[in-house]
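Yeah, one chain of the complex is gone here, protein chain that is, but the others are all in their spots.
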Amino acid sequence: MSAQPILELKNVHSGYGSIKALKDVSLKIYPGEVVAIIGANGAGKSTTLMTICGIVPLEKGDIFYNGASVKNIAPEKLPPLGLCQVPEGRRIFPRLTVEENLILGAFYRNDKPEIQRDIEHVYSLFPVLGERNRQKGGTLSGGEQQMLAIGRALMTKPKVLLLDEPSLGLAPIIIHQIFDIIADINRNQGTTILLVEQNANLALQAATRGYVLETGQITLEDKASSLLHNPEIRKAYLGE
Amino acid sequence: MSKKIFSIMVMALLTTLFIISTASAESLKIGSMSPLTGPYASDGTDIKNGVLTAIEVFEKQEGGIPGYDKIELFPQDDVCDPRNAVAAANKLINLKVVGVIGAYCSSCTIPASETLDEAKIVMITPASTNEQVTDRGLPYMFRMCGRDDDQAPAAAKFMKESLNAKTIFIIDDKTTYSQGLADGVSKNCKALGMNVVTHDHVNQGDKDFSAVLTKVKGANPDILYMSLQGYSPAALMSIQAKRMGIKAQIVTQDAVFQPKYMEVAKEAAEGVYLTYGFTDPTTPEYKAFQQIYEPKYGKIAAYATYAYDSTIALLKAIKAAGSTDPDKIKAELMKLEFNGASKHIKFKENGDSGSSYIAFKVVKGEFVPYWEPTNGLIK
Amino acid sequence: MDSFIQQLINGITLGGIYALIALGYTMVYGVIQLINFAHGEFFAAGGYVGVIFLSFFTGLGYMETHPILCLTASFALAMMYCAYLAIGVEKIAYKPLRKEARLAALLSALGVSIFLSNGLMLTQGVYDKAYPSELFQGGFSFGIITIGYLQVLIVCLTGALLVALNLLVFKTKIGMAMRATAQDKTMSALVAIGSNKIISLTFGIGAGLAAAAGIMVGLYYGSVRYDMGFLPGIKAFSAAVLGGIGNITGAMLGGLIIGMVEIFGAGYISGEYKDVFAFIILIGVLYFKPTGIMGENIDDTRV
Partner (left out) sequence: MIQEFKKIWKQYAITMLWLLGLLWPLLGIHPDGTLSFKQTVNVWSYIFAGTFICFIFYIINKSGNFEFFTKPVVNTSQKLGDIVQAMPSWIWKSALLIGAIIYPILTGRYPTDVVINVLLYICLGLGLYVVVGLAGMLDLGHIAFYGVGAYTYAILNVQYGIGFWVCFPLAGLTACIAGCIVGYPTLRMRGDYLAIVTLGFGEIVRIILNNWMSLTNGPNGILGVKTIGILRPVMENGLTFEIFWVKKLEYFYYFALALAILTIIAVTRINFSRIGRALEAIREDETAAELMGVNTFYYKLLAYAMGAVFAGFAGALFAARMKFVSPESFTFLESVMVLSMVVLGGMSSIPGIILGVIALIVLPEVFRELESYRMLVFGLTMIIMMLFRPSGLIAAKRKKMMETKS
């Protein structure tokens, strides 16, 4: 592992007004890793991602991306830097077509031929999107929407991809498909992935390292494989 | 927490209300009420300016009123809304004004005068022409302008005798003033044997009159009688009528007597007739008014003159009465007889001051006296 | 029959004016779901700035030598002015309230509307301002039917703007970004769309359209007035809702329908009740199609 983390959270505090969702969270993510954050409902997993992207305001602490602080950078300036999130619940634009959703992923880019190539690439990853490229996003099924959301994020050419609950509400077979593609993205394109999941088993199998988040605090940090075999984790999150 | 904020804010606001309602100064206070904001702000401002000019002229010519350093005006905005008018009236009562000039809209004058009557304050309206203003028999209500039922017969007579009209198309814009006048004209025209083709309505605030003007064009009457409140819709309608190629002569009324009408309507205003109380611009009274008014506020409009005369009448009466007792002021007002800027002023028993409606014609961007009821054409 | 055709022309013109205002209204609504009461005031401000520049050019004497150029310049300047005004207003009065309850912004918009119309009254005087230009005053005459050049111009301009806006919104990346911002501002930020910029842009375009409408109205009716924005504002709002609020073609359609209904109502039934007919049509349409004529049936993002 290289010494310089690509993304680092230092003693991050954040929340929604009087509700403190994160208390002193520190994370380090190194290039090329797949890092999983697991935790129960309301532990602050999604807030962590939203804080990284600047949507939820940072109250204390700092966030470094590629060694530079991104504390005061507007959310919309982050994707051009290579930091992109697939938020919980997909949030594709329901009244835009599949293709328009993808084009918007490349909103900050001006290289038309390259964008076209990337769209083709997404279609090759998710052939079903190619078939439905003129359909409105809102009419897709859950799995297709998840694929579209990932595809759209890929259009930003991310160096670090933040994935929030990609398995939420999907059929097991689709989940596997999606996790295969996530692994593929990590392996073939060298994209660093930060994965937030409730499905700890799945997440830890896909990840190299893992963090456990409980009520806004990191309680455990280890190699994914060790976490997977940690009896406490197995008890708390894997239902044993 | 909320209780605390609540009580404090309530107290603060209501106390402010109390404080602002008490004023103190050793001056003679008179009030004016007219719409200073909202759609009729232009006419309302004319009224206010007229009153201010009158005070200035009166102080200069007659040296003010004995016992007071100066005459102070409290102009109130009524937005042409009855609720605001009554609030303004009550405020003026609290300020202990001696008399009130206003209001503009008849629908404000009527409820405001009821309120002012309770406090026995003299009110002279320079602009509300509705019959009900004085017909209710309120003792302290006076009127400087004419009445709808004076103007309507004059207009009908003019159309019959001078323009030889046989058919007439009436349009009003559904305000107390415009509709009352239009109804009167319609009745009088029928009585004189003219044919009222249609009496149609538009709405207050409309800009587009093409639908009704198309009807006018189809009906091809001799006269198009526009009864619209204010010069602004009248200018719009004149322009559109001209554009549509309507041949009918346009006749309109005193609300349009505002030089801005010609400025906006330009050549569409040429040849338009309107009825308005006869004003002799050569009298010294008018000149005194003009000298002060025009450099400050621009060209004189209809209601400014009436507001001026109303104020002069009120101030003369107060001076003659030598006190602020309303009954004495009233008595003096009834006795008063003088030449105002607009006309010879003598109040009748019901508070009206009579009127001398004549017809004007727009010639080269000026209102030119054209016809009068007794002698016909004015040379 | 002749008068029917004349009324039809009148209706199309009036509808065109409403549509022109409604286009801007619906664009702003489409992006931030704000009933922008101040839109009517942008329209009035456009009319005023138009007359200011036209008189200025007349005063300089350019109007006689280059009338078309002056008119175009006035249009451009007024549109820029209103865009400038609207962007500033948005930043001051709407942006801080974006995260608050929707009605808070509505109230702020009402305050802006009152403020602007009174500001116009105070700076421009309480009297109507006449348009100096005699441009396009003539018209075609067929028997007793007359069609003014300005009527043709209004309809053409509305049509052209409709096409241009549709192209902008549906064919360009900016348009896509606008639609995306309308649907989900957080997600838009996550794909690098600066929603503040997009919203400013939308306000600018919307107010520019309003300014164009203001000048057209000034030219057509011959004068402008400080309170001219209020009624057309309500009518344009009705038109936008009738067509399916947020939908550009719908706004156009709604404007035309309301204009037609008013003219035919006034022409054939009764002048004083013409607004009643317009509103009854509006209520009737919404009763059977609660999201307007062209509105989409996805209303979960609204209210």
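First chain written, first letter: the chains are A, B and C, and each begins at residue 1.
Please note the rule applied: a contact is a pair of C-beta atoms (placed from the backbone, for glycine too) under 8 Å apart; a residue touches a chain by one contact, two chains touch by 3 or more.
Just so you know, these numbers come straight off a predicted model, no measurement behind them.
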| item | value |
| --- | --- |
| Chain not shown, its touching partners among those shown | B, C |
| Hidden partner chain, touching residue among C:I5, C:V152, C:I174 or C:L286 | C:L286 |
| Listed residues C:Y127, C:F203, C:Y220 or C:F237, member touching the removed chain | C:F237 |
| Listed residues B:D77, B:E332 or B:D352, member touching the removed chain | B:D77 |
| Residue of B:T125, B:S162, B:T175 or B:T252 in touch with the missing chain, whole complex considered | B:T175 |
| Sole residue of C:N118, C:N166, C:N196 or C:T249 that reaches the chain not shown, by the stated touch rule | C:N118 |
| Residues of chain B (touch criterion as defined above) contacting the omitted chain | 1-10, 13-14, 16-18, 20-22, 36-38, 41, 45, 48, 75-77, 80-84, 86-88, 90-91, 93-94, 105-107, 110-111, 114, 118-119, 130, 132, 136, 174-176, 179-180, 201, 203 |
| Contact footprint on chain C, counting only the chain that is left out | 29, 33, 35, 37, 48-49, 52-53, 55-61, 77, 81, 84-85, 88, 92-93, 96-108, 110-116, 118-124, 126, 132, 184-186, 234, 237-238, 241-242, 245, 272-273, 275-276, 279-280, 282-283, 286-287, 290-292, 299-303 |
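By definition in this document, only the chains that are shown with their structure count from here on.
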| item | value |
| --- | --- |
| Chain separated most widely from chain A, comparing mean CA positions | B |
| Chain nearest the overall C-alpha centroid of the shown protein atoms | C |
| Averaged-CA centre spacing for the pair chain C and chain B, given as whole angstrom | 35 |
| Distance between chain centroids, defined by C-alpha means - chain A, chain C (Å) | 43 |
| Touching residues (chain side chain B, partner chain C) in the complex | 37-39, 41-42, 44-45, 171, 174, 200-203, 205-208, 210-212, 214-215, 217-218, 231-232, 235-236, 239-240, 243-245, 260, 263-266, 268 |
| Interface residues, chain C side, partner chain A - complex | 173, 176-177, 179-180, 183-184, 186-195, 296, 298 |
| Touching residues on chain C, where the partner in the complex is chain B | 2-3, 6-7, 10-11, 13-14, 17, 118, 121, 126-130, 137, 139, 141, 144, 146, 148, 217, 221-223, 225-228, 230-232, 262-267, 270-272, 274-275 |
